[in-house]
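Of the protein chains in this complex, all but one are displayed in their positions.
Then we have chain A:
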Amino acid sequence: MGELFAQFDVWSAFGQTLYLAFFSAIGALIIGTILAIMRVGPVGIFNKAGAAYVNLVRNTPLTLIITFCLIALHYQLKIYLAPEDSPTSIVDNGVRWAIVGLTVYHAAFVCEALRSGINTVPTGQAEAARSIGLTFTQSLREVVLPQAFRGAIAPMASVLIALIKNTTVAYAIGVAETAAFMRDGLEFRPDLSFLIFVLVAGFFVLLTMPLGIALTHLSQRLAVKR
């Protein structure tokens, strides 16, 4: 085990995975929320645009999206996300385009998770709120949204966990995260294959299992009794 840590920069690989997951989660949350607002809003053209985005992105492989980001948008269309003249330009652009790809892909799923949260609220709740005289804003703030957020916890948890696992796809454009360590490790130390696998799999199990259990517990505790 110590050998492994001496030969490869395991910590920075794990760190890179966490970095990718953190920033893409924030990005996906922001864009996914905007998409969800577009899809549930009263304006037809935004409904359609949101639905088109979700259906196109959801049916495209993440590997293709991330590859497209780097080799089409960056190499072909010359869009730079990090200054061209900086010494770490290549690495920075790779990482940032990977975050863009992960964000674009998972935003579609965040949107659907939020929408399914809103769908758990029965129409009668909003009708009751209106009939006791609450205004539109009041009924959203006091009645509908609190229930919708609770209903969205479980689906959002599965999106977040999938996102953490999907950061490995950034290896497709050469980002030095956990999958890259795995590949290098297997190539240069095939004698330690199983140890490397246990280490990497353990990292992901440790990352996703407690999160899954905690968020499921939370969603059950906060579940609206109906």
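The rule is short, and it goes like this: a contact is a pair of C-beta atoms (placed from the backbone, for glycine too) under 8 Å apart; a residue touches a chain by one contact, two chains touch by 3 or more; residues count from 1.
Just so it is clear, contacts and distances are computed from a predicted model.
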For this session: Pick, from "Phosphoribosylformylglycinamidine synthase subunit PurL", "Putative glutamate transporter permease protein gluD", "(2Fe-2S)-binding protein" or "Cation:proton antiporter", the protein name that UniProt gives for the chain of this complex that is not shown.
Result: "Putative glutamate transporter permease protein gluD"
Problem set entry | Hidden partner chain, touching residue among A:19, A:80, A:149 or A:204 | A:204
Problem set entry | Touching residues (missing chain, whole complex) on chain A | 39-47, 49, 55-56, 58-64, 67-68, 71-72, 75-77, 106, 109, 112-113, 115-116, 118-123, 125-126, 130, 136, 140, 144, 154-155, 157-159, 161-163, 165-166, 168-169, 171-172, 178-179, 182-183, 186-187, 190, 193, 196-197, 200-201, 204-205, 208-210, 212-213, 215-216, 220
